[in-house]
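The complex is shown incomplete by one protein chain, all other protein chains being positioned as in the whole.
As written, the chain order gives the labels A and B, with residue 1 at the start of each chain.
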Amino acid sequence: MGDTILTMNEIDKSFPGVHALDHVNFEVKKGEVHALMGENGAGKSTLMKVLTGIYTKDSGSIVFEGKEVEFHNTREAQDAGIVIVHQELNMLGHLTVAQNIFIGREFKKGIRIDDKKMNEEASKLFQKLHIDIDPTEMMSNLTVGKQQMCEIAKAISHEAKVIIFDEPSAALTETEIEELFKIIRDLRKQQLGIVYISHRMDEIKVITDRVTVMRDGGYVGTLITKECTKDDIINMMVGRVIYEDPKTESAVPKDAPVVLKVEKLNAGRMVQDVSFELRKGEVLGFSGLMGAGRTETARAIFGADPKTGGDIYINGQKVEINSPQDAVKYGIGYLSEDRKRFGIVVQKSVAENSTMAALENFVKGLFIDKKKENKIAQDYVESLATKTPGVDQLVVNLSGGNQQKVVIAKWLIRNCDILIFDEPTRGIDVGAKNEIYKLMNRLAEEGKSIIMISSEMTEILRMSDRIVVMCEGRKTGEIDISEASQEIIMNMATREIG
Amino acid sequence: MNKMVVNTPAEKKGSFLSKPGSQKFIVLLVVICLFVFFSIFSPNFRKYTTILSIMDYSYYIVLMAIGVTFPLITGGVDLSIGTGLICYSLAGGYLVVHCGWPTWAGMIVSVLFGVLIGTLNGTLVSIMSLPPFLATLCTCMITRGLGSICSKSFGISWPTSGSEGSWFRDIFKITIGDTKYPLGFVWVLLLVLLMAFVLNHTKIGRYTIAIGSNKEATILSGINVKFYHIMAYVISGLFAGLASIAYSAVFSTVQPGTGAGFELEAIGGAIIGGVSASGGSGSVGGSLLGVFVICLLKTGLPYIGLQANWQQIITGLVLIGAVMVDILKKRKAATV
Partner (left out) sequence: MEKIKQNPIVKKIGINRIVLCGVLLLMYAVFCMLSDKFVGMQRIMSALNYAYFLGFLSLGVTFVIATGGIDFSIGPVMFCSALISGYCLTSYGVPMALSLVISVLVGTLFGVFNGYFVSYWTVPPFIISMASMNIAKGLASVFTKTQSVSWPQSVDANGWYRSFIKVGNFPVGLVIFLVFAVLCSILLNQTKAGRYILSLGSNKEAVRLSGVNVKKWEMLAYVICGTLVGIAAIFYVAAYTTVQPGYGDQYNNEAIAGCVMGGTSMVGGLASISGTVIGVFIIALLQEGILALGFSKDYQLIITGIIVIVAVYADVATRRRKN
């Protein structure tokens, strides 16, 4: 390891209602691989986005190669030598690999783009990195893993001095990960500074020199990889004091009937042989890090996405669910994590959104019984304490928490027995959060069964009777609340199988 | 959103249809089959004069199709090319016939007018973010009105063969001795080769494909997307201008108020030739072949006893068929 090449000092950044980065410090040395770890929402992505110019910081300074810098867009950061390999692929499927790598900086012979030279340069690049990809292949024909390798190669080809890898191994096979590590070791030898964002403990141990942990937008500490254990890191990731009392024991009797049984559910890479049971009156927490496959599992159960295998049993009977229509018929409701895109109908009112899943019950002959609709919407506005000037208010004008309550009302009006809440309190202020928790408990007491997908550890520990943990498409753990703790859950969430 | 088709986990090589440009061969096959079919069924079809006539009536459509391929690849569309070409022809023709301008000047005006409207379309779509079909639908109305105003509602006859200034008609069909030769085909082919080169080997073409493939990713790569997006429509307008010259040269009179429906043949041809409605894929050569399919149907059906009206029905059905093939291909690729 050489001198420090990059220092981020006291970086502070807020969004409306969220203090995303709280005086964070982070530094990278030349010739080091520095891991950046933390739970979902810890601020890792935000910090990197501030560095590469996607966000502007509120305060603090960034010093690169001895000079203070401020980038206004990724191009500027790129030109200066700071490059990021994103988690989501940003590729142009209709062009070839070489064309993708050199997009925006093509080699030219007069007016003609020199594809031959681009192919040669790409080949050279791949050879240097020991990657086996044909540069003339159409991007959309490659596997996800290979596409990611291309993305990595593209970043490296920018003559970078600092490279940030954001969850690079998520889509790679074992062999590809080996190749990636070889590349990273090479880059380290060339005195580049490398930031490695990942939750895979085993990889962190193998390839990184130091580990910095963030939590809730703040900087917790930096450890030297060789000298620390997995538990040390986990402690730093979750070591918060939980003020609200976590649940200490399940509210559900051991002999409660099983309302939903999912057996060996398969739906692509994100849902592999997932099996679990949901009992009546239970709140089953689904924990895991981003990309664990929880939303994909929920959507597959709900029929929103096609599944490739597995069986679903409701109250002991096998059911065929191929569309949300089927799922709703069987009494399942799904509150999706992206409220704006999948939850509310933007141009419609509170009342109209509330009855969207049960409109048949509000129809008299051909016409909608608006009086009945308004009344029930009003009833639920009151019982859920939704803040709105009236049920005819357009739902897009309500704040996030209240929009969420309207969506919850929709499923309650439908009278679903099984409710899947996907990140129910995301983007909602503390007051509204507590109301939603109270509501969920009330529903469970009334005999409804709830699956609660959440990335917030406090929420999981506070609400769940039992917890299922997923990691990269597989269920990696299941535990009763009485035996659960942050460390145990995080352990399961970062464990890999195979 | 990443519009790219992602295949998991094994590589999906091998299937002939998944190779880009494979549709071109299928369309070529269709063209040949159609030609053979009509030739067998009707001896008159095989006559040289028939071929000449097919060529003549295809030039303006092919030129439109070459141009409109570009906005289509960006995932948009240009509906103003049909009424547009009539407008450009009327404008240039008016200057030639009623103001005494030399033919070449009128031709230049036609083309420049096309470029102007193309720039307008590009601005509406790229900078003002209007939906392409609506923006070009409006310019379609506007050019229809403008064309008529330019010619004071009269039909315009560009100089007919034999008269002064009619040399431009020879560009497309030249008489040497006793035979007429479809010279236009040579120019059209050259333009096809030129634009294929532009699409595949120049920045304009490359970025047009990039925009159609994944606009956000293209913006993130630091490319001036707004500029290249406009250029796609400028090219379309330019070729509508060139198409207007071909039209003026082949038809004796150009009537205001016509032109609606031409764009269907051009766009339909492009889609049959492999342009995907969602953007990102397509080729100039394919568009050429697709237009030939449409032209063959248009001219060939009467020879086997079906009136030209059937051609419209069949063209419509063929277009749907071509799109369905595209959609089925995408569905198949998206499943595990």
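Going forward, a contact is a pair of C-beta atoms (placed from the backbone, for glycine too) under 8 Å apart; a residue touches a chain by one contact, two chains touch by 3 or more.
As the structure is a computational prediction, the values presented were derived from the model and not from experiment.
K.L.:
In the complete assembly, which of B:105, B:183, B:204 or B:264 touches the absent chain?
P.N.:
Per the contact definition at the top, the residue touching the missing chain is B:264.
K.L.:
So one chain is hidden, and I want to know which residue out of A:59, A:229, A:308 or A:397 touches that hidden chain in the complete assembly.
P.N.:
Final answer for the missing-chain contact: A:397.
K.L.:
Which candidate, B:153, B:175, B:224 or B:253, sits in contact with the chain we can't see?
P.N.:
Checking each option in B:153, B:175, B:224 or B:253, the one touching the absent chain turns out to be B:153.
K.L.:
With the full complex in mind, choose from A:357, A:440 or A:484 the residue touching the hidden chain.
P.N.:
Within the whole complex, the residue contacting the unshown chain is A:357.
K.L.:
Looking at the full complex, which residue from B:140, B:217 or B:230 touches the chain that isn't shown here?
P.N.:
In the full complex, the listed residue that touches the missing chain is B:140.
K.L.:
Hey, which subunit B residues sit against the chain that's not shown?
P.N.:
77, 124, 128-131, 133-135, 137-142, 144-149, 153, 256-257, 260-261, 264, 267-268, 271, 277-278, 307-317, 319-320, 323-324, 327
K.L.:
Can you name the residues of subunit A that touch the chain not displayed here?
P.N.:
Counting only subunit A, the missing chain is touched by 16-17, 302, 304, 324-325, 327-329, 334, 336, 341-348, 352, 356-357, 359-360, 363, 366-368, 370, 387-389, 393-394, 397-399, 402, 410, 414, 429.
Methods note: only the chains that are shown with their structure count from here on.
K.L.:
What is the distance in Å between the mean C-alpha positions of subunit A and subunit B?
P.N.:
45
K.L.:
Looking at the complex, which residues from subunit A come into contact with subunit B?
P.N.:
Answer in residue numbers: 73-75, 78, 88-95, 99, 103-104, 106, 108, 111-113, 115, 138-147, 268-269, 308.
K.L.:
Considering the complex alone, what residue numbers of subunit B touch subunit A?
P.N.:
2-13, 18, 20, 197, 201-203, 206, 209-210, 212-214, 216-218, 220-223, 280-281, 336
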